[in-house]
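Heads up, one of the protein chains got dropped from this complex, but the rest are sitting where they should.
The letters A, B and C name the chains in turn, as written, and every chain counts its residues from 1.
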Amino acid sequence: MGQEKVLFIVFAVIAIASALNILLQRNPLYSALSLIGTLLALSALYVTLRAEFIAAVQIVVYAGAIMVLFIFVIMLLNVPKDQPQVEKQKGLRYLAIPFAGLMIAEMFYVLRPIRLSTLPPVPSGNAEQAVGTTWSIGTSLFTDYLLPFEVTSVLILMAVVGAMVLARREGD
Amino acid sequence: MTNLLLEWVIKTIVILLILVTAVAYATLMERKVMAWIQMRVGPNRVGLGKFRLWGLMQPLADGLKMIFKEDIVPLQASHWLYIVAPALSLIPALMTFIVIPYGSQITLFDHTIELHVTRLNVGLLYVLALTSVGVYGIVLAGWSSNNKYSLMGGLRSSAQMISYELALGLSIVSVLLYTGTLDLVEIVEGQQGFHGLAWNIFHYPLLILVFIIFYIASLAETNRTPFDLPEADSELVAGYHTEYSSMKFVMFQMAEYLNLITASSISTTLFFGGWNGPFVGRLPLLGPVYFTVKVFVLIFLAMWIRYTVPRFRYDQLMRFGWKFLLPAAIVNIIISSTVILFMR
Amino acid sequence: MVNYVPVLLILIIAIGMAAVILILSRFAAKNRPTREKLMPYECGVEPVGTARDRQSVKFYLVAMAFLLFDIEAVFLVPWAVVFRGVAHSEAYRHLKYVFYGEMMVFMVVLLVGLVYVWRKGILEWNR
Partner (left out) sequence: MVPLSWYLGLSALLFTIGAVGVFIKRNAITIFLSIELMLNAVNLTFVSLSGFFGDVGGQLFVFIVMTVAAAEAAVGLAIIISIFRNRESLNVDEVDTLKL
């Protein structure tokens, strides 16, 4: 087995194990920390796919900002543990397992015919501008994908205003 | 491949050993500098046998003392997180240094050795990513101790770190506008001209302002005094590490000094030409020397500031970060990009 | 991608180092716990209440503002990296003002956000 496959398996196992741990933990803080484990493993997988820039951004934005926000909220609320467990739709829990099995079966059915097994070679000469480098992201984001980029700024502005209105109390 | 791997392993271990020693002596340097500024002598007793050696063995004695301190895990603490938190703070701090170039290349036994562990296309982003992950150690230490001072210190500290991380990131963007690359090796190589004195800060005068913003933000990022609010001892005892003792406490201290060294190295790389200096082209061994000298000048500056400037109040700190540094960094980006657009 | 191997290497070494230090501190020193040592430290007084209490929503608001401006910084990075090359290359000559203008629009929209946060007093901590 090649070195790449070993690396892939290691990171895939980390990703899946911490993803499962999200569900197994009762305390949301531990769930959030497990999700960070998945995010880091995914970032490593992005590197194996030559998406270095996205891998770095994954850590800066996801692990370094979004999850910090989650952990802040969990720490600020500090939900008492001994809450009565109200569960109105009991069936859902038992529906989840066959549903998951169905999805996995479907996935194997769909993935079976895919035969692509190697990444395309890096074009020689302009490795600086190959897919996945900062240069390729920059040049296409600000030309071909200009509209989504500009709309993003408006989305962020709306999120600032919305979150502020929702989270602040009157006279706070 | 195995050759390359061996070279990496050796380089990594050497770098780590140098870093750990540098951290140990940075603590001694801190106490000496503090002593000089306050017109005292500072630690000067611990030496080898009869020879006092100006207290040069002090870090060793401190280390031994800390190892044999009792390791306490408070009863109400979240046991696991309490133990893991210092490691989460130390590991990212140790990992940053591998992308920083400390020399060009030297030839040893017919074997050319590049004086950097590795070069990444996204080197600067790698550094930023590790900085942003460093928050977790502090926030989790504060939470898991189950102590009011720790929690408050951890929350305040992390809020401060993320606030100044913005100014840090945006000031780096101004540098990127001039260098056009995220690769730190390339950034240093771009400053080689004019007898090794074409440092970015001389070449582009606007970067002086950027450097000031960057330096202040990195001081705040490393939680050093004017910005050491999280451990303001008059209000929060020792902040997030109130409950920590023994080597766990040492790990937080190591992380703090490592971050200081890293921040100084990044400043050197981005603004002061990295390993560049006169005659470095003819004598590559001068590279690491220049680099070390520059880094230590910046560390000395940080210590000087620490013992000269009084501590901010928390509201002043947040106001300064958000209402002064952040807009200043943004204005700098606008000015720099306009200059580049109409340059030539 | 072979350049990323040292990252993995140092991650492993750093984890190992941290583990060794943690184990060292566990076994090197004598451990004599008493009730007082294991209590939360509150300057020698018996601890009052619990630390698992609700905290000010201010911290959430600051983290939220950080998150959204961090996104801005991340968008600025690829732009800054290509900007000089675009502004000075012949191939992109007709595009350089577009490159400049679009980022200015982006920053103005986000500066409006900063002004909003500022005016709403999120950045004030002394009230």
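As a convention for this text, a residue touches a chain if its C-beta (ideal position, glycine included) is under 8 Å from a C-beta of that chain, and two chains touch if they have at least 3 such contacts.
Note that the structure is predicted; figures quoted are calculated from it, not measured.
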Q: Determine which of the presented chains are touched by the chain that is not presented, and list them.
A: A, C
**Q.** Option from C:Val7, C:Ile21 or C:Leu68 whose C-beta touches the chain left out
**A.** C:Leu68
Q: Name every residue on chain A in touch with the hidden partner chain.
A: 2, 4-5, 8, 12, 15-16, 19-20, 22-23, 28, 31-32, 35, 38-39, 42, 45-46, 48-51, 53-54, 57-58, 61-62, 65-66, 69-70, 73-74, 76-77, 79, 83, 85-89, 92-93, 95-97, 99-100, 103-104, 107-108, 111-112, 114-120, 131-132, 136-137, 140-141, 144-145, 148-149, 152, 155-156, 158-160, 162-164, 166-167, 169
Q: Against the chain that's been left off, what residues of chain C make contact? List them.
A: 57, 60, 64, 67-68, 70-71, 75
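Methods note: only the chains that are shown with their structure count from here on.
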(Q) Under the document's definition of touching, what chains do chain A and chain C have as common neighbours? (A) B
(Q) Can you identify the chain nearest the overall CA centroid, using each chain's own CA centroid? (A) C
(Q) Could you work out how far the Cα centre of chain B sits from that of chain C, in whole Å? (A) 15
Q. Centre to centre, by mean C-alpha position, how many angstrom separate chain A and chain B?
A. 29
Q: Two or more other chains in contact with one residue: find those residues in chain C.
A: 4, 52-53, 55, 59, 63, 65-66, 70, 74, 77, 81-82, 85, 103
Q | Shared interface positions of chain A, touching two or more other chains | A | 52-53, 57, 60, 64-65, 68, 72, 75, 134
Q) Given the complex with chain B, which residues does chain A contribute to the contact? A) 29, 33, 36, 52-53, 55-57, 59-60, 63-65, 68, 71-72, 75, 128, 133-134
Q | Complex contacts: residues of chain B adjacent to chain C | A | 4-5, 8-9, 11-13, 16, 67-76, 83, 86-87, 90-91, 94-95, 98, 117-121, 125-126, 132, 145-151, 155, 159, 162-163, 165-166, 169-170, 173-174, 176-178, 180-182, 237, 242-243, 246-248, 250-251, 313-315, 318-319, 322-323, 326-327, 330, 333-334, 337-338, 340-341, 343-344
Q. What residues on chain C touch chain B, complex-wise?
A. 2-7, 9-11, 13-15, 17-19, 21-22, 24-26, 28-33, 37-43, 49-53, 55, 59, 62-63, 65-66, 69-70, 73-74, 76-77, 80-85, 87-88, 96-97, 100, 103-104, 107, 111, 114, 118, 123-126
